[in-house]
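One structure, pasted below without further comment.
All protein chains but one are shown in place.
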Amino acid sequence: MSDPQLLDELRQVQLLEGVSEEHLEHLAAIARCVDVPANTTILRAGETATTLYLIVSGRVSLEIHAPGIGSKRILTVNEGELLGWSSVMKNKKLTASGQTPVSTRVIAVDGKEIRALCEKYPRFGYEFMRRAVLALGKRLSATRLQLLDLYGDDQPGSSASEKSGGPS
Amino acid sequence: MTASVQPPNLCVLIPKHELGAIVDRIQQLGYRTIGPHAVDGAIVYGEIDSADDLPQGYLDSQDGGYYRLQRDEQAGMFDFVVGPDSLKNFVFPPSDTVLRADRNNGSWEMTQPEAPSERIAVIGVRSCDLHALAISDRVFLEGPYVDNAYEARRKNLFLVAVNCRRAAATCFCHSMDTGPAVGGGFDLALTELDDSFVVEAGSERGEQLLNDGGWPACPTEVLGQARAQSAALESDMRARTEVATSSGDTHRQRSLDTDDIRNLLMGNLDHERWEEVGHRCLACANCTMVCPTCFCSTVEEVSDLTGDHVTRERSWASCFTAEHSYMSSGTVRKSIGARYRQWLTHKLASWHDQFDTSGCTGCGRCITWCPVAIDLTEEVAAIRG
Partner (left out) sequence: MISPSNNTAAASPWMTHQVRITDIRPEVPGISTFDLAFTDSATASEYAFAPGQFNMLYLPGFGESAISISSDAESLDPISHTVRVAGNVTQALFRKEVGDDLALRGPFGSVWPLKACRGQDVVIACGGVGLAPLRPAVCHIVRHRDDFGRVILLYGSRTPADLLYTEEYDAWRDADIEVHATVDRADDQWQGEIGVVPMLFYRLRLDAPRTRVLTCGPEIMMRFVVFEARARKVQKDHIYMSMERNMNCAVGLCGHCQLGPVFVCKEGPVFTYRQMEPFMSLEDF
């Protein structure tokens, strides 16, 4: 994909809203757009995280493997979201695997290059990290909601207004 | 705009012993007469056969969590003030059938109970309770769904009001504009003087009764004396709220600062006072039972042993119970402080949003009958800061 198109794609990413044109250009220079076919493993648990991904379309299913339970899909990461965030730090191992259930377009950035960019342009670094924090915060909050098991036996809905007593 | 002059209500003066004749007249009109009784150390409503059954010479002393009834030969017929009962019992009984379901040949037939038709006259109603009844009228009659049983009972209720000559320490009708002088909403109103009663008619039924009785009209100066008596009581009540605060008298007159109270309470829903009062409150629900305007209820199934005859019984409920806000996901108001907050914010604040009036008439019952003497006037003052 040519640079102007990539820049345009970057402008559309919700997470990057408000980032200056100049900073987007820096990012575009080190980013590339990748079309990932369906059923591709894009991340492998246990490997070093090297690449940061911004999902443009489609989605990635995150899976965790554990002895005894096998492989469990725990989350899908979708349009506008961040994947592989641990690559912005050195030598971090991925804790989950990621697979594309459908064909997916991503913007990929090498972790080392993003780190170098942040060092070179601290203002950009701040803006980028801030947004990464926001993205992770949202994911944490969503994960908590998932943990609450809201639709379990305690779920209110259309039929919850009854007294616990029967005929007296 | 020219001011229209209201003709004064029909007003007679009767010697005290003539009250019996009025009671008899009311009975002849087909009303079961209810009046105050001194029972188990308190003044409660009960059936009276004649004016002789009225408790003469009783005085009550009320304060936070405190009620004592004393004999006093000098006291008049109505010198005690309100007891735990109010008119609520007569228009919104503690238990009432709202539906019957009977199984015939496998299918259920639903019927409504007949509209209540008993005519009841209550003697000795105070101004605060008349205001409470007017508030209940708004709740039960002026919403999108009319409570038919309430409507029938209300029509069949004859009210003989009494102008208070004394106030209990817990009374604060003067803060709520609900007394002590009786305003309207009665059939007859009595003002007790030394040897006589001034009897005013407040409705067509009342006028009819007085006209038929042939009693002499009340002279203007005597009526003036009656009015002055009420006015004096009111100023006395206002004075004693101030005097008492400074002298530390525990029997000070309560009062409530109602200035912007709706916004004050709704704007302080996370005030620490709610938690604090929650530590004191036992959630015993006494206050909601004695309060003349509380209207929460619960409908439950009552079945006979065969299971073929079921009635739906509506009975008094209280927002202080855990059951009240229970849903299948759990109780919404878990802490007692949250329930107290619900009760007080409803009574003094959101009642305005719902019914365009305060829910409180200053009768003070909730203060008197609270076993731990929680005083809502004090709670509001604490939140006001």
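A and B are the chain letters, set down in written order, and residue numbers restart from 1 in every chain.
Here is the rule we go by: a residue touches a chain if its C-beta (ideal position, glycine included) is under 8 Å from a C-beta of that chain, and two chains touch if they have at least 3 such contacts.
Remember, predicted model here, so these are calculated numbers, not experimental data.
Contacts of the undisplayed chain with visible chains (whole complex): A, B. Listed residues B:Gln70, B:Ser95, B:Gln112 or B:Ser235: the one in touch with the omitted chain is B:Gln112. From the options B:Leu59, B:Ala134 or B:Met266, the residue with contact to the chain not on display is B:Met266. With the whole complex as reference, residues 14, 59, 61, 72-76, 78-81, 101-102, 138, 141-142, 145-146, 148-152, 155-167 of chain A touch the missing chain. Where chain B meets the missing chain, the touching residues are 98-99, 101, 103, 106-110, 112, 139-148, 151, 266, 269-270, 295-301, 303, 307, 310, 312, 314, 317, 319, 324-329, 332-335, 337-338, 341-342, 345-346, 349-350, 353-354.
By our rule, only the chains that are shown with their structure count from here on.
Chain A and chain B have centres, each the mean of its CA atoms, that are 63 Å apart.
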